[in-house]
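Here the complex is missing one protein chain, while the rest keep their positions.
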Amino acid sequence: MISSQSHKWFIETTTAFEGHMHAIAKTIVEAQTKFQHVEILQTASYGKTLVLDGRIQSSQGDEFIYHEALVHPGLLATDGAPRSALVIGGGEGATLREILRYPSVNRAVMVDIDSEVVELCKTHLPEMHQGAFDDPRTELRHEDARGYLEKSKERFDFISVDLVEPLEEGPACMLFTKEFYSLVRDRLTPGGTMSMQAGMTKGGELGFFTSIHRTLREVFPIVAGYQTFVSCFGTPWGFIVASKKVDPNKQDAKAVDKLIAERIKGTLEYWDGVTHQHAFSLPKFIRTSIAKQTRVVTDANPLIVA
Amino acid sequence: MISSQSHKWFIETTTAFEGHMHAIAKTIVEAQTKFQHVEILQTASYGKTLVLDGRIQSSQGDEFIYHEALVHPGLLATDGAPRSALVIGGGEGATLREILRYPSVNRAVMVDIDSEVVELCKTHLPEMHQGAFDDPRTELRHEDARGYLEKSKERFDFISVDLVEPLEEGPACMLFTKEFYSLVRDRLTPGGTMSMQAGMTKGGELGFFTSIHRTLREVFPIVAGYQTFVSCFGTPWGFIVASKKVDPNKQDAKAVDKLIAERIKGTLEYWDGVTHQHAFSLPKFIRTSIAKQTRVVTDANPLIVA
Amino acid sequence: MISSQSHKWFIETTTAFEGHMHAIAKTIVEAQTKFQHVEILQTASYGKTLVLDGRIQSSQGDEFIYHEALVHPGLLATDGAPRSALVIGGGEGATLREILRYPSVNRAVMVDIDSEVVELCKTHLPEMHQGAFDDPRTELRHEDARGYLEKSKERFDFISVDLVEPLEEGPACMLFTKEFYSLVRDRLTPGGTMSMQAGMTKGGELGFFTSIHRTLREVFPIVAGYQTFVSCFGTPWGFIVASKKVDPNKQDAKAVDKLIAERIKGTLEYWDGVTHQHAFSLPKFIRTSIAKQTRVVTDANPLIVA
Partner (left out) sequence: MISSQSHKWFIETTTAFEGHMHAIAKTIVEAQTKFQHVEILQTASYGKTLVLDGRIQSSQGDEFIYHEALVHPGLLATDGAPRSALVIGGGEGATLREILRYPSVNRAVMVDIDSEVVELCKTHLPEMHQGAFDDPRTELRHEDARGYLEKSKERFDFISVDLVEPLEEGPACMLFTKEFYSLVRDRLTPGGTMSMQAGMTKGGELGFFTSIHRTLREVFPIVAGYQTFVSCFGTPWGFIVASKKVDPNKQDAKAVDKLIAERIKGTLEYWDGVTHQHAFSLPKFIRTSIAKQTRVVTDANPLIVA
């Protein structure tokens, strides 16, 4: 039954012939920043929802799934309790929030090029950042992440790449290449990990995920893909942890639960040992696709999402 | 991008405020049977798609996911190679097809009340049944499954309950109750298993899955829920294996792979040991929901999907 | 071809089984006032669009059609050049704007209960009001129109009833009844006219238009229905002029053109003698429907739009 009270619908296409639609209860804010088009919509099903350049980034109702999945596998896999972290992108502040749950972390830098998006999230999405921007451990920077990594010499135990998809003329095109990931690797401590969102993982639409997986394998000895269903996207979403040394695939459910108890303050809603097993056990056809993919994404031959 | 060539869309709502839409390339057949409204649509993304009473049942493009997930966990868990199987519902014949991949099975009964739906599937969906109806081991019956179970004394090593959702006035209302599951249990051999599709498992919409899980626990000592993302539904879908003795949750990836090699002819595209681990490792919030659910579905208080 | 750049759509249903959809370029403002839900949307096709309680009121792209059709037939039919006018409703200020094109008008009162809607229109729809609220002849009042008419003794040469549809619990339910129209009649000068928007006039959906037409005939000796297609509604829209003495149906194209030249400053884009002939010549099936309608809308038995 389609609601009789809804006259505005957000329609997100996953392909040209398939879409997912949400009733919009209210448009909270809409703006064009220097870099992208931003909306914060009140959806009937998922509460406040951040939309950048027409693509849903996260929603109040299920962002715990997305952000816990993005952050914890990497932070639970570092060699020793993590002390420093870098977020690349991460506008809503929820990635930062999850990182700050680790009392061992004493420094968390977030580099998001779009200060206007971050300001709008600060004002309108307190449910997401929950004060993370005001944490004394946080350093917030608005500049090009690639430039930042090139000029900085600092190394981090964890780097989370939480970027919008590389749309034509969008702000993220040069942040999904072998050269960029090499930079990220060089800014990780020896026992550190990076994690990233890596596109949808539904059948027939695996090109993005598998290309990034293939590209990271050029740069990192350990690359572990995993996925989780994000309700408001209407599709499972892929993530990848990469590292020079540690491998989350080797952690069993008990080990993960033990690490959560040791390293994290408070309770997680989504991630635990069994969820880890669920997410890292990729269905057969996805493993087959990864194995077949040969494309390495480079600055000279970048990946653009239509 | 929405395709410019598509002027017909199938819109399936998962709640009143959320929907999933498919471009329809062609309506292959549409009819009203004695029991339900049936359509076989050619969708642009998923090929031929069976729709009953307005709900997608399966599509050519991803039915391997649904049907392998429905059948193999149960058939791989039976105590000894399975020899007999019963399908309740299962109109397209693909559930039967997966069962017939087990050379040890020498008898497969399918009871689907709606002969017209089965005839249309026979004619228009050869890609799905792949001749399963003509297999000499197959016995096809068109009658009420509950009546059949009540009057029959035969026992099966595997019973697959592959029914449409219990819609108001639909044909399946009395096939999702404690009393019905007791009948199913009584028709299983001691080492046999039943498996069933059990509704969507996305966050906020877990009521159906968890109620069925709770209900089965009244009847069976072992109840193992699992899930898998079905692309054309736009949501993960829940399944349950129940048994008197064997527990698929206790099978590790290696054991599953070994059983597949021993029991099944040909290659599976979706299911293997790692997929088993993926599917049975339910995310934390689903386990929490199962634990909280108290509703037992009975004939007197049946479950109706709006 | 549906635009690939649009991810938000406004869907307005004309019946439960038919709708009209607009790509939304931007939500300019959205608010809940004391009386109704208001949105000003930038649509891709029609520019700024005012939406009250989910129904499009007018759009920048074709409001000239709606507002010229609402105002001029009545003002061109008054016995002698009109000197005073009253607008009931008329939030955007465009009805007022059209009235103020008559130099003979030296007093124009607008009574709109919802000051918040009017303020939002003042700020965001200057293209519509074009300064009409600042005209020295304008008196803007925010109060219940019925109460205003009851307590006032003033008579007007022209009264324009430009109200939202009488939705359940909406602000306009008691402003579409015989009793209300009697009040309007009593506030008209002997040679004065009232005009109103009177709902859609497409086949099968004529109940509103014909009931109002029938109701007005209880109150006024002359009732002249007419219609015009409003693009952004996706349906023709009905209007009615009622009076105690003058009849626009008796004006031919030449007479109308002459009156426009005499009475109005500047040029009209939509209305002229031939357009008058177009609009007042109702197609046969509409005349038949009017003739058959027996319902008189009263305070005791009001008309509510679902």
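Just a few scattered comments:
By written order: A, B and C. Residues from 1 in each chain.
Keep this in mind: a residue touches a chain if its C-beta (ideal position, glycine included) is under 8 Å from a C-beta of that chain, and two chains touch if they have at least 3 such contacts.
These figures come from a predicted structure and were not determined experimentally.
Which of C:Arg146, C:Lys202 or C:Arg217 touches the hidden chain is settled by the complete complex: it is C:Lys202. Residue in contact with the omitted chain (choice from B:Phe10, B:Tyr102 or B:Tyr226): B:Phe10. Residues of chain C that touch the chain left out of view are 1-3, 6, 11, 13, 15-23, 43-45, 61-62, 65, 202-204, 228-229, 231, 234-236, 253, 268-272, 274-275, 277-278, 281-285, 287, 306. Chain B meets the missing chain through residues 5, 7-13, 24, 26-27, 30, 39, 51, 54.
Going forward, only the chains that are shown with their structure count from here on.
Centroid distances built from C-alpha atoms place B farthest away from chain C. Centrality by C-alpha centroid: the chain sitting nearest the overall protein C-alpha mean is A. Taking each chain's centre as the mean of its C-alpha atoms, chain A lies 33 Å from chain B.
Between the Cα centres of chain A and chain C there is a gap of 51 Å.
In chain C, no residue touches at least two other chains.
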